[in-house]
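Removed from the display is one protein chain of the complex; every other protein chain stays in position.
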Amino acid sequence: AEQTMRCSHQLPPGHHIAKVIDRWAEEVETGSNGEIDVQIFGANSLVGAKENIVSTAKGDIDCAFSVNFQWGKTLPIMGVTTTPFAFGDLDLWRAWPDSEAAGFLSDKLLEKGVRNVVWLFTTNTSVFTSKGKPLVAPEDFEGMKIRGLDPAFNASLEALGAAPVSMPGSEVYQSLATGVIDGGLTDVAAAVSRKYYEVQDNFNVLPVISVYFHGYVNPAWYDGLSDSQKAAVDEAGKKAALWAIEASEAAGAAAPDELREKGVNVHIATDDEIAALEAIMRPAYEETFVANDPDSQKLLDLIGQINQ
Amino acid sequence: MTMALVFAGLIVLLVTGIPVFAALGLAATAILLIFEGSVSSVADTVFAALDKPVLATIPLFVFMAQIMVRAKVIDDLYDMANAVIGHVRGGLGIATVLSCTIFAAISGSSVATALSIGSSAIPQMKRFGYPERDALGVVAAGGTLGILIPPSGPMILYAIVSEVSIGALFLAGIIPGLLLALIFSLYCLARAGAQKHEGTPQWVGWPKVARALGRSFWAVMTPPVVLGGIYFGIFTATEAAAVGVLYALLVAVFAYRNFGLRDLIECAYRSMRTSVMMFMIIAGAAMFGHAITIIRLPVGVTEAVTQMGLGPLGFILAVMAVIFIMGMFFETIAIILITTPILLPTMVAFDIDLIWYGVLLMINLELALITPPVGMNLFVLKGITDASLGEIVRGTYPYVFLMLAGLALLILVPGLATWLPYASGFGR
């Protein structure tokens, strides 16, 4: 191999996106005729989740995968998929890698100091969890301390009358158990794997946010590749984007039934219920999102053009 | 080959007597310079290793125990145990085990346990003609319970590296810890029966026993306050440690009334120093871990183990043997931080229960504390008595076999460790 490509990510080996990343790595190796040796270091084993972005930009490692939330205040625009109910449509995700919106985000990432190489859609199916009463209609959220995400999404929860508390997924269970928060918000598959059913009894399944991982490389490393090697990386990225959608769809599909088997109340939100929540949450979200970054409006417009 | 060179180099550095954190850091620097030509990742690695709020648990537990020792809350422990059971033949040894067990549930360190209980127990045992060798052995071994019975600094480190719940691991240590205490006590009893000690203290009568029990109330109540909060999900481990400090402060100031601002500052300063040296080893081990990961040593270990065709049990036995040997020479924190990241991928592949393994590791590290040539509890005894190291080792070696038996039992019956955490709702 002429080039080694050391990639860090935070996911445990069994996670469906970790498996997509392994398959992507093989694709890069075969596509480059073995000229790129991809070494995957999962589960925070080489670099921690918090350090992936800077370590790649600095060139300590060649590549990393992060969940979009990890960008936080460093590049808030990456959090666009938390726009309430805007990214539920899988066709939008299938069109995403070639869209102008994705190109716009890639440019922003390159300006910041990393080159994006693959978009890995992870989930569009979330659950609002609670104990005692379900969180379905807007008024159910009144006064609830609920797990929040980024400032814009928190503004949409506040518009419902809830008090959002942001925290990483790993802390939600403990916080629900000890009463730091009354309600949870998580990916439906994580509600099963993290055993939320032990501390919550009502689960409202709905496509409120989308979450994606993305793979990015050090720009100088990428520039050092030959044209055919670059093509291999780009091709593998396009293929893996589709694999991620299939894998994520499969991972999310079984979760509601698995929750029911645990004896908790599972509700699948109807279109009317979704419309009622969206009418309140979305304007509040967009107001804060655009206020935080003037480029956001352009991104929201570009996203509006996908599939039209 | 690279693996052999890397570890040989590290061992040479450690044996010369360079501080452990610096030896790990130097080995990491050498690897990074040779294979990467750059050390620019070091700061991010060290920062990531220390930027873990849950690590605050370690200095807080040390602080709690420091306050209780300084306020002499702990002195009442041995007196109580002695009043209750001292009059039985072999009872002085059992009283030592009992007070070590209770102190172990207050302190996160085995050295602190052997030091605190040993200072009050050994003079008492000597006074009543308990054979010196037996007295040394029971303090050295009883003291090791400090890291198996929660809270435990080494357990916290293992939990962080392996990402298992600290609360679950704490609960997993309780039954094995009590079991070892029982084995030690039975041994004291059997030994006393075999060789008839001269003076066994008289039964002091119920009123004195009641008074001793009353005086030890505050010390004995510490474990329920601290561990109960974790058990019932009221507090996280860090919060439980801080609440423990608060409890110790209240007891020292209002019940014992011998604790002022000066004592508080002195305890905070001492706790800081004790924890800082642990944290610097964490930093050094993180550098070393990052360096060997980048040259893919852990992957090599997993492949080698798979090729050897060991099953999960064979793997565990091999690992336990290696750690026992390392334990003769190395310091416990370094062992945890060096071996765990290397073994973790293989354990995940074999589907080995990480809580169970954590308890096995703790018992093995307890052994490390009393096996020569480097055993911290042996050194502690050398510090607080005028016995020779040889005499201490001779007093302690029967306990090495007892603990090996305990380790074997835990390997054969994993439920002894895993039942309590899973029964109280911690997930796998």
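Structural remarks
Should a chain be cited, it is by its letter among A and B, assigned in written order, with residues numbered from 1 in that chain.
The criterion applied here is as follows: a contact is a pair of C-beta atoms (placed from the backbone, for glycine too) under 8 Å apart; a residue touches a chain by one contact, two chains touch by 3 or more.
FYI, contacts and distances are computed from a predicted model.
The complex includes a chain that is not drawn, and of the options "Xanthine dehydrogenase family protein molybdopterin-binding subunit", "TRAP transporter small permease protein", "Cytochrome b" or "3-hydroxyacyl-[acyl-carrier-protein] dehydratase" the UniProt name matching it is "TRAP transporter small permease protein". Considering the whole complex, the residue from B:243, B:285, B:305 or B:323 that touches the absent chain is B:243. The residue from B:187, B:235, B:357 or B:399 that touches the chain not shown here is B:235. Shown as candidates are B:276, B:321, B:405 or B:423; the residue that touches the absent chain is B:276.
Contacts to the hidden chain, counted on chain B, fall at residues 13-23, 25-26, 29, 39-44, 46-47, 50-53, 55-56, 59-60, 63, 235, 238-239, 241-243, 245-246, 264-265, 268-269, 271-277, 279-281, 283-284, 329-331, 333, 373-374, 379. The set of chain A residues touching the chain not shown comprises 50, 53-54, 57-58, 69-70, 72-74, 112-113, 145, 165-168, 171, 175, 178-181.
Just so we're on the same page, only the chains that are shown with their structure count from here on.
Our note on geometry: chain A versus chain B, Cα centroid distance of 41 Å, whole angstroms. Chain B contributes residues 38, 40-41, 44-45, 47-48, 51, 233-236, 290, 293-294, 296, 298, 341, 345, 348, 425, 427 to its touches with chain A in the complex. Listed in rising order, the residues of chain A touching chain B in the complex are 6, 13, 39, 41, 45-48, 50-51, 54-55, 58, 60-61, 174, 177-178, 195, 198.
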